[in-house]
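Some chains have been omitted; the remaining ones sit where they do in the full complex.
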Amino acid sequence: MSTSDRTIVERATTVPRKRIGLYAVLLAMVVLYLLPLETGLFTAFKTQSAFQTTIPVLPPIGNQFTIGPWGQALDRLWPALGYSVAFVVPATAFSALFGSLAAYGLTITKWRGQIVVMLIFVAGIFIPYQAVLVPLTRFWTGIVDIRGLLGPEGSLVALTITHIAYGIPICTLLFRGHFKGLDQSMFEAARLDGATIRTIYRRIAFPLAIPMFAVTLIYQFTNIWNDLLFALVLVRGEYEVVTMALQSFTGSMVGQYNLLMAGAFITALPTIAVYVLFGKQFAEGVSGGGA
Amino acid sequence: MAGLTIDNVTKIFEDDDGEIVAIDDVSIDVADEEFLVLVGPSGCGKSTLLRMIAGLETVTSGTISLGDEIINDVKPQYLDVAMVFQSYALYPHMSVRGNMAFGLEESTALSDDEIDQQVTESAEMMEIADLLDRKPSELSGGQQQRVALGRAIVRDPEVFLMDEPLANLDAKLRAQMRTELQRLQEDLGVTTIYVTHDQTEAMTMGDRIAILNDGRLQQIGDPLTCYHQPANQFVAGFIGEPAMNFFAMDVEGDRLVGERFEYPLTDALGAAVEGRDAVTFGIRPEDIRFGGAAGEHAFEMDVDVVEPKGDENIVHLRLADADDEYGAHVSEERSPDAFVATISGMESVEAGESIVATIPPTAIHLFDATTGEAIHNRSLDNVDVSPVE
Amino acid sequence: MSAIDRIVDRVRRYRSDEESTSDAPLATDGGHRTGGLDLGPEFVQALPFWLPAGLLVALFVYGAIGWNFLVSLTDWSGLQASYWPLDFGMYTRFFERVFAQSGDHALSWLPAPLADLFGRLLTGPIEYWSFRNTIVLLIVFTVLTLIVGLLLAILIDQQIRFENTFRTIYLLPMSLSFVVTAVFWQWMYNPRYGIINSALETVGLDFFAVDWIGAAQFKLLAVIIALTWQFSGYGMVVYLAGLRAIPNDQFEAARVDGAGTIKMYLRVIIPQLRAATLSAAVVLMVFALKAFDFLYVIFGSRPGPGADILSVMMYRTAFDTSQFAYGAAIATILFVLALGVIMPYLYIQYQRGDL
Amino acid sequence: DGDGGSNELELVHWWTAGGEEDAIQALIDGYEEEYDYTVNNNPAPGGAGSALDTVIQNRVLNENPPGTFQIWPGKAMNTYLDSDVLADIGSVWTDEMQSAYQDGVMELAQTDDGTFVAVPVNIHRLNNLFYNVSVVEDAGVDPASLETPGDVLTAMETVEAETDAAGMAHQTSAQWSTVQLWEDILVGQAGVDTYLDVLDGNVAANEQAVKDALQLTADYREYFIEDAGSVSWDTGNQSVIQDEAAFLHQGDWAAGQYKSAEDFEYGTDWDYVPFPGTGDVYHVVSDAFVMPQPNPSPDATEAWLSYAGSVDGQIAFNTNKGSIPPRTDVSMDEFGPFLTSQSEDFGASTAQPPTIAHGTGVTPTVKGNVEDAFADFIANWNVDDTYSGIESAFN
């Protein structure tokens, strides 16, 4: 059973070659991952006729180049960007906050039936949005006439609350993973130190959950920002959010892809920025939660 | 400051598979300012007992009182006890100062200045004053341990509870912290219950030790009493390193007959075994003496293995006429003819050598063969009570 | 986890204490709790934390899905809501159509693209195809994304330079909305000047240069690939965390035991990534369910048998043709289907105390 | 202001790009100038109208409809009529307006019992065969000489044999283009009466005709541009503009794209013939506005509908939209040569049938079923299956 007869051939020189291969693969993947984005970006700088006549991945050259679509897109998206920010920020923040509170309540304290409640929360993640469009609109007009109560802005409020509710399940799951990963004796120590459950949340759980907040905030921000379906049925024209505005770039009969792409990039700018700036926190936070 | 009374306390966990009796009718009185060490093998209920005292676990039956007050159902945050956890349980996002101040902020109405002053004082006492602004992750294990202690001390509680607080430290640090902790407790005079399964800690730290097994209290007493006068075989075997040598023996007239050797009884021993058929015979390794001639209490033995430790040698012996039944196999059981003895590091024996080992009748322990209860403990007559030589 | 840890963990899990003031009279209840819901003080203390969130979820999420279920029991079609009579007619109708088809084809266990490579025609009730494509999408997308994510994670885990940059780039597509990525991929897949086929032809794989989103048998595959592109970054991040959580000596032990890199990952490391796999899978399935937007942008409301999925079908049934009851039934089925896939995992997770 | 409701007219439509957007804006501008109302422009584009359906249906269900919305006149309105959502707007349809509208179009605006519920604002012709002049000349094909849909197949065959260009620019990524192609092949092969009979639901009676049309459509497929399955119709149409395809079967909105293309002139670079076999048929695609009830702004809506039915409104709208006005009394001076010629064809046409693909000829349910059948068809090109799909679509 001895393996000493195995020829020993591996030498240190193989190591750098392997590294080169590794980086080659990594870079190839980078190309793969960025190509569609690059295509979109080039298209946004092409004239209407150029994008129809050139190959999408090629950059615009000479008179194919224009920044017109950007100006036009920005013009049309400008107010919608504002409305989007106005509802996405609170919706994101509150869904994360509620999620962390719920996860805390369902993790740190012990009582029977907890798992059942948790499962109900988790199952909520899988509700198809299409299924709830009719009930939701009925609710926000028939049962609570939000526009009647708050005026036209009411529709943004309705959208915010709806997104909060639909964000809670996934946030709860993510936070629960995080809290379970923490040293439980720390919470016991805090109790012995005289802290109430509420204080423990405020002074221990909340600050320690900050990496998880990074994850849920990024996740929710992207999701809510990019959502079209709820906005479409809950919001009226005067408070058109950015995905709706972007959608209006696609006409019924003619596609203006350069405009659409410019608009898409403008629309995506906040989410891209969030990922570029906080991608590290996102990645690290995910590890904190076992999410 | 107050004493702690644990009165007929039982703790039963409901499990999926049924009930687990973690603590079974345990009563302990811890005097004010006493340092009580709780020892026992893993799973014997040490942590459970501690956590019941801290209010982190309900008491199934019995009462726990602090001073005159029954604290069974007092929530942890209203109890004036401090606990030091094996994992330290420091708040990782707070500085050392924050960690130490937290308890004061939450459980007292002290002003910020007063809190700060107390924290600084305690930190100085623990010699961590210069670490106050660091985060726990920036501290070494020993420093974290100090902070964990500091956090408990600063609150000036009525009781300290410590659950294997030194288990995560390396041997050198553990030895050092052990002494510190002892001194500290003496200086502060706070009633302390200290859980460990480390021999040395158990023997050296406490005023008394309480030995638990399987949820039941085996013995409680000062360390040397437990060492020399164990209440039962469990205690005798659990305390002491290397452990006491045990042999199952039958009582046949005036001698004990084991599987491989016989041991003539002296009068004292004979009285103890009166009316019994079988006993367990025990002798501590350090009580086996080398040299002299074979006699009724002296046996010819072969030296099997010698483990030199410098200051002492651990000698594994085997009765001279023994067949070597135990070859390449490692075994968890001690064979019926193997002895472990310790001798001074300055004496030397070699593996393979033949020697005569004396098992002095004054040093042997006898236990009930079934219940394990001690029926005879070694005589302490020849224990020197004043500086020798 | 060592046995001791587990015990300690259990201690914590079952810990509970009772409310009382410090000067309460002797309160030895003498016994221990018996089963049933424990509505003790911990429950009361915890309520303020989860109840508000719970109410929001109950009202908007479960209220709505319940309402949807109610609608699915009616015969409502058209613009006048009707909530009577209630029966399971819509469900029978759906499953009759599904099963009318499924028995017929020997190859129907294959994913649609594969089955069709072997020459089967995409015919029969659209219910069957939607149902099937949904399952295929859910499973194949999740598995594929996990695999790609794992490979990326393993690559990134080789102590490379610029790790953060690579990671962010791989994660970037996730930040985009389906509306945008769908348009990107429409171009990528164009058989004439799309980059995919150009690349395939350049490297001599003309055989694979197919009409990705035009030919029915490839549509779903095309969708899955695009979605994998978009979300493998998430898989990567989760796996990366999982890999980093595995003690280094597991890698080393495997090496010392004589395993090469591939064997090491296959036999020792990857099997230890179950928790990561599970948590990534849950989130990925959520994305798969939302793939509605993506399909809708590329194919409109009728992707055809090759790519139709339940959510698109539901949408079109309810909102294109106003058959609200039938649409609601499809939505319920979709929900149950998703739960059916995920619940066994959650159950296992719960059993191991990881939920 | 009491009974009249709000002074703000909420208008929901899906025209948000290019000429369409200009067209609706022109209509709004004209309306706001003419009347004292303002328009709350609330487009719900996307999904070729289905996003709009979602929004409107939801709002109707909530009894909270907008002031007016865009709809295809004819059977497309059935869903709303069944639920009694559309108000009688007989008062808008003055005698003057009634006499100006072409009869076939006016019928589309009415319910079965003759109540007016909609105001059509434009007419597109569906049965056009556009072609690239240089490509067909290179191939030696004379489009004017094609007489039947079958001839088109032969012509495409010639084109592909003689040139590098594809026979036809078409898209199969969504069903509607293929549905309308099949409709015109059916009209071209079997005549408009058969087609109307099919629209009435008598599919089985015309089984052979329907199958023949399907077969020919399937045959055409050989000559579609390579990426037909992946592109939208206008992207596909670039092939015609770039001399890469010979023919395009499409509504006259396609001309708008030629118009905006550089160096691509009507007559010299592109031209059209009525789809062979449908020369005296004007296959109508139309859009209309309605007054939903309960209406938040009845006065403003009524004014809007009147304006949409007026000469001014229709000039403003149609010149931008690239369609002809449904009113026959509108001067075509501002419409350019192509639309003028279309308008003349319209006047001369003997039949103006509605369409399935654009919702005027069948109810939404039937349209949905037909599209389901065609979703299958463009996946497997199976004539028999599709036929049975179409047959059951009307039940």
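Each chain gets a letter, A, B, C and D, in the order it is written, and its residues are counted from 1.
Just so it is clear, a contact is a pair of C-beta atoms (placed from the backbone, for glycine too) under 8 Å apart; a residue touches a chain by one contact, two chains touch by 3 or more.
The structure presented is a predicted model; accordingly, all values stated were derived computationally and were not measured.
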Discussion item. Can you give me the copy-number formula for the whole complex, using the labels shown?
Written reply: A x1, B x2, C x1, D x1
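In the analysis below, only the chains that are shown with their structure count from here on.
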Worksheet item: Expressed in steps between touching chains, what is the minimal separation of subunit A and subunit C?
Response: 1
Worksheet, complete the sentence: Relative to subunit C, largest Cα-centroid distance belongs to chain B
Fill in: Inter-chain centre distance, subunit A versus subunit B - centres from mean C-alpha coordinates, in Å
55
Fill in: Centre-of-Cα separation between subunit C and subunit B, whole angstrom
53
Item to complete: Report, in whole Å, the distance between the mean C-alpha point of subunit A and the mean C-alpha point of subunit D.
Response: 39
Worksheet item: Among the residues of subunit D, which are close enough to touch at least two other chains?
Response: 48, 54, 61
Practice prompt. Specify, in ascending order, the residues of subunit A that touch 2 or more different other chains.
Written response: 133-134, 138, 188, 247
Worksheet item: Contact residues on subunit C for subunit A in the complex?
Response: 9, 12-16, 35-40, 42-43, 45-54, 56-57, 59-65, 67-68, 71, 152, 155-156, 158, 160, 164, 166-181, 183-185, 187-188, 190, 193-195, 229, 233, 237-238, 240-242, 244-245, 258, 275-276, 279, 282-283, 285-286, 289-290, 292-293, 310-311, 314-315, 318-319, 324, 327-328, 331-332, 334-335, 338-339, 342-343, 346, 350, 354-355
Worksheet, complete the sentence: Per the touch rule, the subunit A residues reaching subunit C in their complex are 3, 22-23, 25-26, 29-30, 32-37, 39-40, 43, 55-57, 98-99, 101-106, 108-115, 117-136, 138-139, 161-162, 164-166, 168-170, 172-173, 176-177, 180, 184, 188, 197-198, 201, 222, 225-226, 228-229, 243, 246-247, 257, 260-261, 264, 267-268, 271-272, 274-276, 279-280, 282-283, 286-288, 290-291
Worksheet item: What part of subunit B is in contact with subunit A in the complex they form?
Response: 51, 54-56, 75-79, 81-83, 85-87, 89-93, 102-103, 106-108, 151, 155
